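With one protein chain held back, the other chains of the complex are shown just where they sit.
And now, subunit A:
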Amino acid sequence: MTPAPSPHPTSPVPRPSAFARLTSGLHRLANPGRFTRLAAQLQPWLTVPGVLLTLAGLVWGLVYAPADWQQGDAVRIMYVHVPAAWLASAGYAALAACSLVSLVWRHPLADLAAAEIGPVGAAVTALCLATGSLWGRPMWGAWWVWDARLTSVLVLLFLYLGHFSLVRAFDDPRRGYRAAAVLALAGAVDLPIIKFSVQWWNTLHQPDSITLTGAPTMALSMLWPLLVTALGMSLGFAAIVLGRLRASVMEQRLRSLLLSRAGAGRRVAARTAGLQADTLDGRGEMVAP
């Protein structure tokens, strides 16, 4: 936003700080009107590929991919379990990011987004735990063990459930959002523990087969369907969250519209008929007759 193009990035010409630019960018993006329009355009591009890729990846993995030499067909649980586990962590990272934006920039859209990510994230975490348990019984010989990986993911589920409850625990929704954001940020400390639990400690859970740094220890014929399913489920996760968020924004708008109409109605009624506004409670909401 400098008036003249400067040859050096560190020129003495005053320019907005990175912080200020980030803030203004966030606000432009998070303008509810702009968001509603953008989200409506984005929705089909998430939903359609999400459904198609998930179905394709699941059919590929559950029917056509080879069985493992040792696990047999039980390996196919991986095609649901691993994407669910990735999404459980990624969803919580998104929840924590929204909470940070909410606490620092006080942006209402971030509050709504955090509240909508929570239940979806809890569902994939529960799916991850359930499929893992189904796999563990025939493979390990136990439905559940208290090793570091399993325990830290169970803690993640409780964090999601705690966030879900805390958002809805206050009469004043803003207080609920504030408290839940603090919980979500504090709980983010669980994410590195989940990620590195299989490296830091002896666990029964196997270490990661797919890492950013090394070659995968998985046959390509199994890796491809896994990646397709993971991409599809990620898009599907985003589509569900976006759909919920759009509904939530519209609900919010509807409520404020009703509120202002009720407020206007109260003033008109009080003026014309001299009635007390006893059909409205303290917050201006309609009381059921």
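What we mean here is this: a residue touches a chain if its C-beta (ideal position, glycine included) is under 8 Å from a C-beta of that chain, and two chains touch if they have at least 3 such contacts; residues count from 1.
Keep in mind that, in the parts below, contacts and distances are computed from a predicted model.
Student: Given the choices "Cytochrome c-type biogenesis protein CcmE", "ABC-type dipeptide transport system, periplasmic component", "NADH-quinone oxidoreductase subunit 12" or "Phosphonate ABC transporter, permease protein PhnE", state the protein name listed in UniProt for the chain not shown.
Tutor: Matching the unshown chain against "Cytochrome c-type biogenesis protein CcmE", "ABC-type dipeptide transport system, periplasmic component", "NADH-quinone oxidoreductase subunit 12" or "Phosphonate ABC transporter, permease protein PhnE" yields "Cytochrome c-type biogenesis protein CcmE".
Student: Among A:P44, A:P207 or A:G263, which one touches the chain that has been omitted from the display?
Tutor: For the chain that is not drawn, the touching residue is A:P207.
Student: In the complete assembly, which of A:A219, A:A247 or A:V268 touches the absent chain?
Tutor: A:A219
Student: Based on the whole complex, identify which of A:L46, A:V80 or A:A148 touches the chain you can't see.
Tutor: A:A148
Student: Touching the absent chain in the whole complex: find that residue among A:A67, A:A169 or A:L257.
Tutor: Spelled out, the listed residue whose C-beta touches the missing chain is A:A67.
Student: Please identify, in ascending order, the residues of subunit A that touch the omitted chain?
Tutor: Contacting residues on subunit A, toward the hidden partner: 19, 23, 66-71, 75, 78, 100, 103-105, 138-142, 145-148, 185-186, 188-189, 193, 200-204, 206-209, 215-222.
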